[in-house]
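Apart from one protein chain that is not included, each protein chain of the complex appears where it belongs.
In order of appearance the chains are A and B, and numbering begins at 1 in each one.
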């Protein structure tokens, strides 16, 4: 598999501007050092003006103008936005959400992946485009569709999805008897006597069966995975020399990124810094995207100023654009494309900044992009084929995420909760502050943050990933666990790995039922113990973890563990925040065991990043460089990126003298970083 | 009518476990001292596998295994969960909520009581079960359905309900003219010229007519009352020797408990300690359930650990299960059945604790249940036929509740409000803290709490109840009042009763209109005055009540009363919390009058429990035993229950030496109670 290409470019919608302007735009792009343009996203109505009537002339002309200016092109399949004639002709292709509300046309992603006519027409426009531009040398890559899952559109309960779901279940279970057994349909008289009785989860008085829910979520995810795969197959056939990618997004977790990534040459993502995002959460996003395929990626939409959709939409201060781009590169981005070239004058996104403003004036952002453009050649040579260093990996499993999504069991772990209330405290200080849009990272982020604060780098990968590349693994939410997970992890530990497992591990089987053995189910032997019972605690009601030499704070979820012989108790529960003793004071909260050449630490409770930081020495990890808060040091091959995310000047002491990639002069051990500098 | 039987048992779902396990489960139940098992709840799909095809073999076998172990059985009609084939065949039996959303199948209570086919099939399965097991000696009782009203399902606006509602109205009013007059349909052109024009209250731009709303709520309640009565009739016919009960729930107030109770031999309820519940609110629930039939009851589902549905779901600490059971018994429970025997592995309730955990390990809860099991024989002998002592009764009227539900007139009295903001203050101290799920008790709880803190016991009964059994009556929300209410209460007062009436009394007539005379309408003569006007005050904006010798705080609703000749003004309004004077300062807030041998106190405003406590001496009530906060002393016949709801050790001085029921040795006047002890 070839390297992800090193690319610097911009997203452009020529169809939104007069044709007479195109050449000037192309000239300005080149002047800013940009050499790739993404085109044709959402342009279906312009390609197919009536069913079966295709018009390519305008794109031909755009390619000509851009090509003449020396720009290469990434094309997008326009399938998230069916033309108005399509939804008028086939109104039942409009998707239906979990409240049973049928979407109307006029925006985007209002369609059902399982509707036969939509699907047929989506593949036909893909094939037509691929056939026409698949051999075009100006085109270097394709983006399939746009942001699967955007606007919560993965899960559709429409009449087309109902039989599709039934067939999917039939294929999965073979017989109704097997399904009834797996889901436990003797509960609440849910037993099915015909496949046709099974419905997607629509509004109901009480909670649907977790088995049905998880399978519906899998089915929904796979519907889009297959939709993507079908497009990829057409592109591979008609555009054999071109690379294929898709643009993932922040925490759109309703489909399995690992499965989509498998079918692509590399993944891309759209890096938007919504209100409340922090340097650490953006870093985690990069590493999550890197882990989608365990390979370098593109930021195919890099924010350049304010967005139009966050609760508050502040403007980027000077330096922010370049800093965001360098952070992406440090974490493994091989391509940076800015969204968007020029701010729109019309349509729902008109308040979204561009490198030109809506009146075509160059912005501060363009100047910053050009600054990087000047250095791009140097960067590209240094980065080619170079992956970021990873000191550890964090396992992330989508099925587990979906299971936890629907059974948080406490409002504190509800990914949709609107409240920002801190969950954990040390004294009166909140230990954690997860922004609303990052609640999906409730399990993952505290572990990630502990590493990040110590400039330790972690790829966020699938439990099916290439574990052998890592020496330390964190498993914050291995909720659904099978014998095969257990065997795979055991072999890895025995070979010398250090594994840290978080609470709620191994509770569920593949059908989202509880294992018939005590928690952690099939992981019990690996972790060296079982859960006797667990408690949940309301926000702020923390409990001490007594490690002997240190007392740390935990809360939210508290498992009482019974260690197996040979397993050590690393920490027991201590006092409540109000000084009283919980009934499980003195009982095991954190376990430790050696196994073969490796070791396993099991956390029966949730702490802040401090808890994980405390464990780092035991895992053989320590900060390679110490930096001030929100100054990030990231290693990518021989390169060290120092990123100052603060608005103050900062100073960093690096462990040895280093060369400056751009200045070619030696850098002393003390590096001074300007505000937002690098 | 026979006594409610003394029973100790558990809820069991053999159909959810391998048949090979049943005998071991039965053995463990008996070992824990349990002697009754509730079975077959929700099992319709297993009894009727296709329309008209019945299968009883599995239940026969379960009864055999359990019976051999010496266990008696309570059977449930499985009607809250129609099988999937039923909703597939008759999709229009699915209920429609007040937003107009049709429910989908897959959970429970998704059906309309007025749908002809559902109704027919529900009665057929009831009759079939009754016919088969009605003479079985292992069976001692039946539970109809499960938790009417759960998940807000009483009120259905579906097309089956529309004509049913019209017929109900026709029967109630006789003529459209009478209905138009009663509802005042000259308002907003609402006049009906045909019965067919009347619809259930569906989404509309503004508020529906209160007359229509109240009648729709009555109709909805009666739909389920009749549904239950029809099942009871079938059971009485086919299972003549068996007792019949139904399991009520916490504050499911959309149907009239008093009407349902009339048709049962005794009532049961499901005692769940949601997050935010307090000992006093659980005590009030018991007394509310006792009052449903003014008779001892069962807790047919007693929580044993964490539930799966509250906002936060903490685990029970040691001692809590037994304490909860003893509290129930003290308040008149003759039966305790634990929910559930074994934690489920599948289905929506899998995070609900059982006496065995999901992996069949005995829990702390089982050990506690067994402790009580050992003492059950002693308890049973002492309790047989013995009712709790009641120092007073509190009147609770469902129609008044429904009227207040839809016209709270201030957000403070909105039963659905999500906010927890305290309503009343003394200085900076909030006087009241009603948990979200108890908002339905906004009127009732302050009165109850004053009694409870003084270890005074109150049955919560219907205004149609047996008033003659009580010396003191509280009427916190006698909002809809008729001449017959007035006459009944007057006779009771004249015979020597002490009556305390809360604000908003007698505002409404039976059609939910205002009386044509001043408030309190037909109660004016009884209370000895009329309301001149009333004010509402936002949360925290309290006002002093000047009793001459004492100043107490009130707020939320402030009526200005004009006493009739001979009526005393007990308290007038004083200063606002900010020190200023309200315009009604000095005017009458609390009235007092003597009437025959009795007395009446009328509260024109809402205070905390302190206000009621202040009045106790006047009512001839005083604490029989003084206990620390959250230590409850409850008298049931010759028995005194001392219940320590705190996690600290507590000491209580009892007025005389007492015998310990279990130890048989004399107890001194000072009783030491362990944390959660009794």
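Keep this in mind: a residue touches a chain if its C-beta (ideal position, glycine included) is under 8 Å from a C-beta of that chain, and two chains touch if they have at least 3 such contacts.
Given the structure is predicted, the values throughout are model-derived calculations rather than measurements.
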{"item": "Touch with the omitted chain, as defined above, among A:8, A:22 or A:44", "value": "A:44"}
{"item": "Absent-chain contact - pick from B:59, B:125 or B:212", "value": "B:212"}
{"item": "Touch with the omitted chain, as defined above, among A:318, A:496, A:566 or A:596", "value": "A:318"}
{"item": "Absent-chain contact - pick from B:513, B:574 or B:677", "value": "B:513"}
{"item": "Hidden partner interface residues of chain A, rising order", "value": "13, 15-16, 42-46, 49-50, 78, 81-85, 87-88, 95, 101-110, 150-153, 275, 305-306, 308, 311-315, 317-318, 343-351, 357-359, 361, 363-364, 647"}
{"item": "For chain B, the residues touching the chain missing from this view", "value": "99-100, 183-194, 196-199, 201-212, 407, 409-412, 511, 513-518, 533-538, 580, 582-583"}
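In this section, only the chains that are shown with their structure count from here on.
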{"item": "Centre distance in Å when chain A and chain B are each reduced to the mean of their C-alpha atoms", "value": "47"}
